[in-house]
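With one protein chain withheld, the remaining protein chains of the complex are depicted in position.
Going by the order they are written in, the chains are A and B; count residues from 1 in each one.
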Amino acid sequence: MSKIRVVQYINQFFAQIGGEEKADIPAELREGPVGPGLAFNAAWGDEAEVVATIICGDSYFNENLEKAQAEVLEMVKSQNPDMFIAGPAFNAGRYGVACGTIAKAVQDNLNIPVLTGMYVENPGADMFKKDVYIVATKNSAAGMRDAVKKMAPFALKLARHEAIGASCEEGYMPNGVRVNLFEKERGSARAVKMLIAKLNGKPFTTEFPMPSFDRVAPNPAVKDMAHATVALCTSGGIVPLGNPDHIESSSASHYGEYDIEGVMDLDAAHWATAHGGYDPVYANEDADRVLPVDVLREMEKEGRIGKLHNKFYTTVGNGTAVASSKAFAAEYAQKLKADGVDCVIMTST
Amino acid sequence: MKKLELGNILIHDVQFSNEGSKVENGVLYVNKEEICKIALEDENIASCEVFLARPGESVRITPVKDVIEPRVKVEGKGGIFPGWIAKVDTVGEGRTHVLKGAAVVTTGKIVGFQEGIIDMSGPGADYTPFSKTMNVVVKMEPVEGLKQHEHEYALRIAGFKIACFLGELGRNVTPDEVKTYEFDNIVESAAKYPNLPRVAYVQMLQSQGLLHDTYVYGVDAKKTLTTIITPTEVMDGAIVSGNCVSSCDKNPTYVHMNNPVVTDLFEQHGKTLNFVGMIITNENVYLADKERSSNWSAKLAKYLGCDGVIISQEGFGNPDTDLIMNTKKIEAEGIKTVIITDEYAGRDGKSQSLADADPSADAVVTGGNANQVIVLPPMETVYGHLEFVDTIAGGSANNIDAHGNITVEIQAITGATNETGFNYLSAR
Partner (left out) sequence: MVKEIERAGLPVVHICTVTPISMTVGANRIVPAIAIPHPLGNPALTMEEEKHIRRKIVETALEALETEVDDQTIFDVKY
């Protein structure tokens, strides 16, 4: 098997051209490894090699972002590599940002695996860790040996499109994608250790950092409810009896759209729940307990609302990934809008 | 001081026997007729079959209702499973014999949506702790027309009775090892370990309603206020499972009896910490209950003078809120928390893992992402009913291919992402 072809991106400093005073040199392509590439080649032996190195000044890249990116992309493309490595940048801020930017550009445009490395506090880390794999390195070039030791084997895995383990196993910065792994100690023992560290003011690492949630501003109120079309949606899994679309009891892969034209009441003879996360008895006895069709039909008759929309949308919230439910809702919200619905009542169990 | 000795009789094999059931030289001999007779005492159980499943065998058990460890009380007050099999005397003192390495696994026609899979070999075996036990599989079918909750009750009680019957076989056997768990009252322990941080365990019990319940001394946990229990009591079966929530993170009775947070805190007791007690709270479906129960967890943690607590969850979804409420309120009392949970981050791992969140929950142990997909190759033998893998949580329609491979999320595997930290799986 032939060696994996790698192109590496480094800055003027690591190419030993100069420091800050040379930071404005434009991008340049050299054959073979330069600087850190030698260490990577040594680590890879017969497996892979740096076939070309792109050198670019940090100021040049950041000040001519569009132009520099396009130039570097062309250079990478010209080498037809299997893998692209940027840096490692350690704690050099502009270099880190350049590495993140160009790695992402190569990944997105050339569709080849990419890897970069930098210190966790490098501003490029927060900017790009969700987009590209970034190996956490020490904060200065003195950590090169350590960085190569982590990056070289990981780069091989990426280049070979092997399964990628969890961040703590592979050494990349957590990127928001949760990956399972087997630990050496069971969970309870890890919890006890973590608590002892926390009690003694010693450092500990949470296995799951708490997320922050985004917000959407509220839409204006409904002005004339007596002429408005109201739609019902639910995450309580109300479906026609027998669950004709086989919506899963948990971790659902699709949502249901059901016609309630002329339906005055969700009786037990025709409606039930597919939800596996709560006691289904009450919803199965009377699905209006989850989806209040009966009451809204009355209100429709009385003129409290203009109309109950003749379709409702249903999903199973239980164990269904937030991203899936978001996608379901985004899709049927468009259908509701197209059908002229004015407002929505969503019920959850 | 309370003291409980657990005498472990190490079981390294299980065999059928035409004579009476017995334990001899580390082998559990099981007489099928004796087991079935116990199961059929209940008129709601129409039929009973017994199978044996050993680690490494090409065997799949599904749908798994409960897993129970055979134990017997040989000294001290009360008996195993107080409130069900024994009277309600307070347990947790004296001596209890354990058939360590053996387990009763109950199966049969599915009760709820959410019973699991145990594979004794292959990739699925890595994910369930019960691929490592010598399993006495009891398959019971209900009489026609039996309601879900009566069906659940019948299987639950039969499982306990059978586990006690097998446990009884160890009464006069000399244990291979004896583990002693000593537990002082709070005054004694404060005097004994004045310089160690005071730590309690807050266990959240699944109590979402019919088919999602846990019982303490026979009492339905959803009808209880948050309370205190001494940790040795759970070793005698004071807390039992009556629930059918997603099998990956429900606590089978076996896990309650062997609660790993309890054993691992005992391990450190008197060394790095002072294990002052255990608080049990619930996960009810009413908001007021959630508020009240978590208020009480915080109040009791403060009352015990805790410096730190470990909080374990059971289940997912709305109980994530109970978990976050407990954490927030206990941290607000100046008590440090570590929580154990699991994640539903989607098959691609990119989604939000928990339904609720708070910055005070800064020390989290995770049992892994339950949505991870796994392909389970066919097994030579299936005990139970394979047809239900379509409908159990984690399964989906037509998930068995032409070669018999089953594609499921690991949430269908019993104990895969257990939130008491019973398993080794995690995620980053």
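Operating definition for what follows: a contact is a pair of C-beta atoms (placed from the backbone, for glycine too) under 8 Å apart; a residue touches a chain by one contact, two chains touch by 3 or more.
Model, not experiment: these values are computed from the prediction.
For the options B:Val173, B:Ile324, B:Leu376 or B:Ile413, the residue in contact with the chain missing from this view is B:Ile324. Within the complete assembly, A:Leu336 is the residue of A:Ile4, A:Ala147, A:Ala166 or A:Leu336 that touches the hidden chain.
Residue-wise, the contact with the chain that is not shown comes from A:Ser235, picked out of A:Thr53, A:Asn122, A:Ser235 or A:Ser250.
Of the residues in chain A, those that touch the hidden partner chain are 213-223, 225, 230, 233, 235-236, 278-283, 285-286, 288-292, 294-296, 298-299, 304-305, 315, 325-326, 328-330, 333-334, 336-337, 341-349. Interface residues of chain B facing the missing partner chain: 208-209, 285-287, 290, 318, 320-321, 324-325, 355-357.
The rule we apply is simple: only the chains that are shown with their structure count from here on.
For the pair chain A and chain B, the distance between C-alpha centroids works out to 33 Å.
Contact residues on chain A toward chain B in their complex (touch as defined above): 166-169, 174, 176-192, 194-196, 198-200, 204, 206-213, 246, 248-251, 253, 276-281, 317-324.
Chain B meets chain A in the complex at residues 112-114, 126, 148-149, 197, 199, 208-212, 245-246, 260-261, 263-265, 267-268, 272-273, 285, 307-310, 312, 316-317, 336-341, 343-354, 357-359, 361-372, 391-397, 409-411, 418-428.
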